[in-house]
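All protein chains but one are shown at their positions in the complex.
Letters A, B and C mark the chains as written, and numbering starts fresh at 1 in each.
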Amino acid sequence: MSKIVLAYSGGLDTSVAVAWLKEKFGAEVITVTVDVGQKEDFKEIEERAYKAGASKHYLIDAKEEFVNKYIKPAIIANALYEEVYPLGTALARPLIGEKVIEVARKEGADAVAHGATSKGNDQVRFEAAFKALAPEIKIIAPIRMWGMNRKEEYEFAKKKGIPISAESKKYSIDENLWSRSIEGGELEDPWQEPPEEAFEWTVPPEKAPEEPAYLTITFEKGVPVALNGKRMELIEIIDTLNKLAGQHGYGRVDHMENRVVGLKSREVYEAPAALTIINSKKDLEKLVLNKREYRIKRMLDSYWADLVYDGLWFDPIRVALDNMLSELSENVNGDVKVKLYKGSLRVVGRRSPNAIYDKAISSYESEWFPSDEMARGFIDAWLMDSVVSFRKRYLK
Amino acid sequence: MSKIVLAYSGGLDTSVAVAWLKEKFGAEVITVTVDVGQKEDFKEIEERAYKAGASKHYLIDAKEEFVNKYIKPAIIANALYEEVYPLGTALARPLIGEKVIEVARKEGADAVAHGATSKGNDQVRFEAAFKALAPEIKIIAPIRMWGMNRKEEYEFAKKKGIPISAESKKYSIDENLWSRSIEGGELEDPWQEPPEEAFEWTVPPEKAPEEPAYLTITFEKGVPVALNGKRMELIEIIDTLNKLAGQHGYGRVDHMENRVVGLKSREVYEAPAALTIINSKKDLEKLVLNKREYRIKRMLDSYWADLVYDGLWFDPIRVALDNMLSELSENVNGDVKVKLYKGSLRVVGRRSPNAIYDKAISSYESEWFPSDEMARGFIDAWLMDSVVSFRKRYLK
Amino acid sequence: MSKIVLAYSGGLDTSVAVAWLKEKFGAEVITVTVDVGQKEDFKEIEERAYKAGASKHYLIDAKEEFVNKYIKPAIIANALYEEVYPLGTALARPLIGEKVIEVARKEGADAVAHGATSKGNDQVRFEAAFKALAPEIKIIAPIRMWGMNRKEEYEFAKKKGIPISAESKKYSIDENLWSRSIEGGELEDPWQEPPEEAFEWTVPPEKAPEEPAYLTITFEKGVPVALNGKRMELIEIIDTLNKLAGQHGYGRVDHMENRVVGLKSREVYEAPAALTIINSKKDLEKLVLNKREYRIKRMLDSYWADLVYDGLWFDPIRVALDNMLSELSENVNGDVKVKLYKGSLRVVGRRSPNAIYDKAISSYESEWFPSDEMARGFIDAWLMDSVVSFRKRYLK
Partner (left out) sequence: MSKIVLAYSGGLDTSVAVAWLKEKFGAEVITVTVDVGQKEDFKEIEERAYKAGASKHYLIDAKEEFVNKYIKPAIIANALYEEVYPLGTALARPLIGEKVIEVARKEGADAVAHGATSKGNDQVRFEAAFKALAPEIKIIAPIRMWGMNRKEEYEFAKKKGIPISAESKKYSIDENLWSRSIEGGELEDPWQEPPEEAFEWTVPPEKAPEEPAYLTITFEKGVPVALNGKRMELIEIIDTLNKLAGQHGYGRVDHMENRVVGLKSREVYEAPAALTIINSKKDLEKLVLNKREYRIKRMLDSYWADLVYDGLWFDPIRVALDNMLSELSENVNGDVKVKLYKGSLRVVGRRSPNAIYDKAISSYESEWFPSDEMARGFIDAWLMDSVVSFRKRYLK
């Protein structure tokens, strides 16, 4: 092994990993930090990488790519794992993996490394990218290999002169444009309410403004394109909604989650923009999709979320589903009016040039009504199979 | 036709139906009002029935039966049609149908009648009960037959001396223990926010108490049995939660809905208890069901809701699903802690003697970790099929 | 009503319909016979139309269109309703409907008519085409209206000078390139074995050649393009296989079927080419699709068949599914070797440039094996959720 490219977050684990990889493999270690919207001081991260022994550091701004290649299909798929988690981390991992491989190719590295543990989902997601894109490059997972516990890790860091942030972190955090995930500490007790200090993007509902906020979100082909009539880039819409909905205390998720490795874990998330966008769009879809489109889309939406959560971003079926779901979103155009108030979001109106709903047909006050005989015709045929089998089974 | 038994709500339509049936068929009309928890003056309803020409009136208190035979399985199935509507009306119709048939049998009637129109779901639900339980009894749907518009109906009522309530009703309402549905009027415009006057069970979130309410709901086999540690009958739990959650502004639903007859309609609901119970239980299920049980249950839950919404209560598959879902609920025991605040409900804790979650296994601070090689073994096998097909398709 | 365009098969029902429509509506009746591969004397059909009173007759050769727009997507979807019926009639009806509308438009007709009864699927399929494509044109279904029984129909025909074929037909037959369906007569008793006289396309297996036939079918993107290495048009492949497989006694289906109108019926079919093609391709798909693609495709395949059977060809979801299934068929390239022998077809070999199968990986004699520890890593994670929940429920 002569050159190893490491996905570098700047935290303790990956910093220790730099030094450990150098020592263990006698290799040059190149660090790659991918900016997917996490609120970090990237200058400081770079310095930390060099202090830990990196021979070279890359900072790659992948925010646009994250939004266009990962978040957009997630929006189209209404991606909520197990009905609640918008998949922020699960979406960023394949992208980070891709960038690490790009650097590895450019640098002629013979191995790539990541800082995930042997209990989590992220190891699967990183390695899926590595394996799919560069089967010839070796994969190293230092945290799974070194066998140090937290205390030993601190000592190793001290010995190697790696700066440790003063405040011992209470939670394990992962953050990007689409969601902030919080785990560990007292959150591991599912009965314990998450304390306010766990949250950063959302205010406590009790401290949200007294006035509700009304907001109109405009969608084109299933993707938001404007807020209150003002067209914006998707990244700007996400930023704006993360702030706005977060200020109204909306966007918290508290979840008992099935991991891909066979474990359950308690996960807490903040995702104001993601939840605002997806919940609005799901409502709009009810106006423009017919009954069968709606049911098929919900089923495939849910399959998509499972797939991406489970580290299968690179499975060809994901690409096929993206295309199917995009096609089913061709008519998801229109406006959704939402009301944000003290921790809740309610959709209060929706309209679309592609609405299937037709007041003239549906209204009880309209002229058109099927005749009694027609109604009987429908009911007869609709129920016949049920009724015949019910009688056969249960009457006498 | 000599005797017709009519499902009688006491409203204008069914009152006119009494007189119309008498005149049209020269038959005796017996009215049946089934108490499924609607807030009505049943004395007044009885009087109205007689004034309209009924020869006999039945008031049947079916609240207990409604709770035990209809609401309980709906809770077990987390029944939310198209993810949002708890099916109050859809659940009550088969029961009302059953009671009407019981009276018809007792009275030796040769026909039964209902007040549903030819555009709605309820005609299907009523007639399913009639057809399944009493194939030999004729079904009459006066509203579908008479061809009167609202104005002509008023005139007919006046001519027949049927009392018309002074206030012309703005909305069409249906109410029972499990939900209150509101449709018609300006609600038929999906872009229009439902006005406050549409709601009765829930206060506007802005007027809800400043203090959040914490509440612990205890479930046994998927059914709530206690609130804040106090055991109660299910009916009492429902009553309490309708009031409590309603006071906190929680329980409103605004929905573009696919009816069984091929139409979309805009429906507004209030269902504080139903939504509190179902959303709490769905969270608890995530603690006690394994991944496969969870996914199968969600799929069957959703099928159950479609079935019941679509008027197929009497289909033998519903009975089979009830049993399956009950079995999957054997371990759904434990407490859920929820926080109600100004229109929102958040689950903030859950615990169960049957939890599958095991902190000792899942914690990143625990002793147990799979080795690096074991992790690689899982990842290899988990991804092999995806990665091999990805490479085959997309890498050169 | 001045001009009615009738979908005309040339049989008794539609011949009587010509005269009945003329008499009933005082309208000009234009007949349209669509050639979708049925073995008929179209000259004779034309003569019969004029004898019955048609003012004009159209014979439209739609075989190419049938193959390319209808059969091809059915092949891609492996379309077998309830696992067995290749949907010949269900596929032809929307096309015939479309042609009738084209003629109606050209002729400026104000109504279209079809010869289906009120108990079958075909009325739904015809009218779906009419309603979707020409909402402004009136639909007439004479057989559902006239109230004649078979005997009265014969008398009406005689009175109107409509020629009746001497042999009273034992069965009701519908035939096209893709399948021949046989119903009625003693077949209505599901316990009764279909007699040999019911079959025309297939020899009794007992009379098939003593020598098995080996055949190689080549597929490109899920569609057959060659037989035994010889490239042919799809229509020629279908013709050849109908003959070849039929001669070997292969292609009979005997089916208790759920109709869209709530009835069960016993249907018998012959479809040698359809079954040969679909069963071969399903085998090939197992070589080239990965596990997830396979499962999703089977689920959507089956949904597609239900949809088309149920008369929903024009539902936008069908178009979306066609595209999804086509995309999933991009890699369905290769050869399938089948053996036809005395009523049976067995796939005995398959190969593909896009195979996912890799002997070097799968062979028990290959070099590559996961280590014991890797195997344990997979098994642990794969089973953990199951085993933990099993123990929790059933041990102690």
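Criterion: contacts are C-beta pairs under 8 Å (C-beta built on N, C-alpha and C of every residue); 3 or more make two chains touch, one makes a residue touch a chain.
For clarity, every value in this text was computed on a predicted model and none was experimentally measured.
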For the chain that's been dropped from view, list the shown partners it touches. A, B, C
Hidden-chain contact residue, picked from the options C:68, C:247, C:354 or C:386: C:386
In the full complex, which of C:131, C:158 or C:243 touches the chain missing from this view? C:131
Hidden partner interface residues of subunit A, rising order: 289-293, 331, 354, 356, 358, 361, 370-371, 373-378, 380-382, 385-386, 388-389, 392-393
Go through subunit B and note every residue touching the omitted chain. 258, 260-264, 290, 292-293, 296, 303, 307, 312, 315-317, 320-321, 323-324, 327-328, 380-385, 388
In the complete complex, which positions of subunit C touch the hidden chain? 82-83, 117-120, 123-124, 127-128, 131-133, 135, 141, 144-145, 150, 172, 183-184, 188-194, 205-206, 212, 252, 254-258, 260-261, 263-266, 282-283, 286-287, 290-291, 294, 298, 311-312, 314-316, 335, 337, 339, 341-344, 346-351, 355-359, 361-365, 369-372, 374-376, 378-379, 382-383, 385-387, 389-391, 393-395
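Just so we're on the same page, only the chains that are shown with their structure count from here on.
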Considering only which chains touch which, label the overall pattern as line, ring, star, complete or other. complete
Please tell me the distance, in whole Å, between the geometric centres of subunit A and subunit B computed from their C-alpha atoms. 32
Averaged-CA centre spacing for the pair subunit C and subunit A, given as whole angstrom: 42
Centroid distance [mean C-alpha coordinates] between subunit C and subunit B, Å: 40
Two or more partner chains touched - positions in subunit C: 290, 292-293, 380-382, 384-385, 388
